[in-house]
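Omission of a single protein chain aside, the complex is shown with its protein chains in their original locations.
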Amino acid sequence: MSELAVEVKNLTKVFATGLLKQYVVAVDNLSFDVKAGEVYGLIGPNGSGKSTTMKVVLGLMAPSKGSAKVFGLDSGDIRARNEIGFLPENPYFYKHLSGAETLKFYGKLCGLKGSELKDRIGYLLDLVGLEEAADRRLGGYSKGMLQRIGLAQTLIQNPRLVILDEPTAGVDPVGSRQIRDLILRLREDGFTVFLCSHLLEQVQEVCDRVGIIFKGRMRREGQLDELISVEDQHAMTLEGASPELIEKIHALVEEEKGAKLIESGHPRTTLERLFISIAGDKEKGEKS
Amino acid sequence: MSIVLQKVPRTILVLIGLILFGLIRTPFEDNARKGLVDSGMLLPPPGLSAMDQLSQSALMGTLGGLRSLVATYLVLEAYEHFSNKDWEELRNTYNVVVALEPYDESHWVSATWHLGINATANMELDEKLPKFERDRRFKEYAFQGIEFAERGMEQLPESYAIPVQMAEIYREKLEDNCATARVYKNAMDLPGAPGYLRRFYGYFLANCPGSEQEAYDHLIGLYREGRHQHKATLIKEIKNLEKKLDIPWSLRISDPDPDVESMKRRNRPESLPGGLSLPQ
Partner (left out) sequence: MSEESSEKSLRAPAKAVPLFSFARVWTIASSTVTQLVRMKTFYFLLAFALIIVGIGNFNIPATPAKELSMIKKVAFGTMDLFAWLFAIISTALLIPRDQEDRTLYTILSKPVRRIEYLFGKLFGVLAVVATSLVAMFVICAIMIYSRETLYVSAEIQAMEANAQYTPEEMQAQVELIRQQGLRPELTVAVLASFLKASVVAAVTIFISTFASSSLFTIIISILVFLIGHAHSLLSNYWTTQTDNIFVIQAVKVIKVIIPNFQLFSFSEGIVQGAPIIAAVLWQMVGLTGGYLIVYVLLSLLVFVDKEF
């Protein structure tokens, strides 16, 4: 049995709101595991309990009931947090620090020091392409640069588990594609990735497994192919087929008892793919 | 412990913590306060009357731990009252000042000086008031100055400057030689008191009816201390007393009469420190 990076068991989180202490159940008896080395996506609409679950795993919130463990350690234990690199939805850092100082600050908090810290900062600045802006204060960074320094900060202590909160929210499709590539590279490098998102499309391309959460409860969980494949249907995409061949196929289907052709026509790309190919063509044209 | 943290609301725990700490620290703080107040490092709380007189901003300043700042500001304000010859306001202001900084000797001396010397002098000169009113206020201010000095002496029993200022009122304004002598006597043995106070006590006692013998004993004692005490005024006063008390010739001092000598040398007699004149 492979090691568990995240282990959430019967997690319930109740918030008391207002002066009259009305209780709201944000997460209701939720259980799931994230295996070491996999990319796990927790998906669901806004307000479904994803962020609360993530904050419990990060140790920023205590569970009302149940437990959350990271590599076997209780999520409230600071040793568990040393295994986690966390990239929030919007990176929140001190604006008065430069990029390099930000990484130094977070590195020191993780116990790094001396040449080890210095090398790590240099490596990460290079990785996210911010060597040039290393000494500029974060107050002068663009949103994209902040996202990149945020990512560098996430990886500063070389953690085993990377938690990403809505990693592509508010990012343009090109940036979104880069982040997806990055997640895949993280998996290649042996990181465990746990991400939360309300955008199903991005999740389906990178996640090994997903959990669908709604109103604080796990509705479906499993491997993506299993979840989205329709067992009693079969799709076929043809290229260069003549109208005669199409006719023949129609006739064969009609001959078969119980079989029915549901859809036939030209396949469509996703709007996102279309945009990226147009943007890519435009860039090539400009360069030539 | 963790069960307590989970079950008891945080507000209650924080309150319990605050109360416990409050109860534990109170005896420590009382002890520290005593040490601080006794050494003069911490000023005692201002009196009730002073609190009533403080303006709102001065009260806030006082509560904000800025008593010295407020007191200094009020001293400057008092100087304004002095410039405007507004003696009632001056007295009220100094009442607050000494309540805020009771250990500052200069406040007591200044208040005594302003009321006992300046305010009374102003009454001697103020032509706008009828004579009777001026005389009445003259006495009133003189006694207000004395009253300030008495309060100061009670607060700072080691201070010689306050009784010296008080003696000046008795001497210059009320012309009460007996009271002047009594005050000098109180001041002359205090720590740091200048040597002339012992002579002054003798000079004014010599002019206090019924105290001549006591004055003679005191002055002759000073005379016998050595040449450094043989000031012209001292010799003159001893000579006067020898005559008054009919001291036998054999016991009289041999120095010549300084007045006669000065007539001879056409020299001026010794003047008292600060250019003071001697009582008649």
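By letter and in written order, the chains are A and B; residue numbering begins at 1 in each of them.
Rule of thumb we're sticking to: a contact is a pair of C-beta atoms (placed from the backbone, for glycine too) under 8 Å apart; a residue touches a chain by one contact, two chains touch by 3 or more.
None of these values were measured; they are calculated from a predicted model.
Participant: Pick from A:60, A:171 or A:199: which residue touches the chain that isn't shown?
Facilitator: Only one listed residue reaches the unshown chain, and that is A:60.
Participant: For chain B, enumerate the residues touching the unshown chain of the complex.
Facilitator: Chain B touches the missing chain through residues 10, 13-15, 17-19, 21-23, 25-26, 28-29, 31-33, 35-36, 39-43, 45-46, 48, 51, 60, 62-69, 71-72, 75-76, 79, 101, 103-104, 106.
Participant: Where does chain A touch the missing chain, residue by residue?
Facilitator: 3, 36-37, 55, 58-62, 71, 78-79, 81-84, 86, 88, 90-94, 96-97, 101, 105-106, 108-111, 113, 123, 127, 153, 157-160, 182, 185-191
Here, only the chains that are shown with their structure count from here on.
Participant: Just give me the whole-number Å value for how far the CA centre of chain A lies from that of chain B.
Facilitator: Distance between chain centres, rounded to whole Å: 82 Å.
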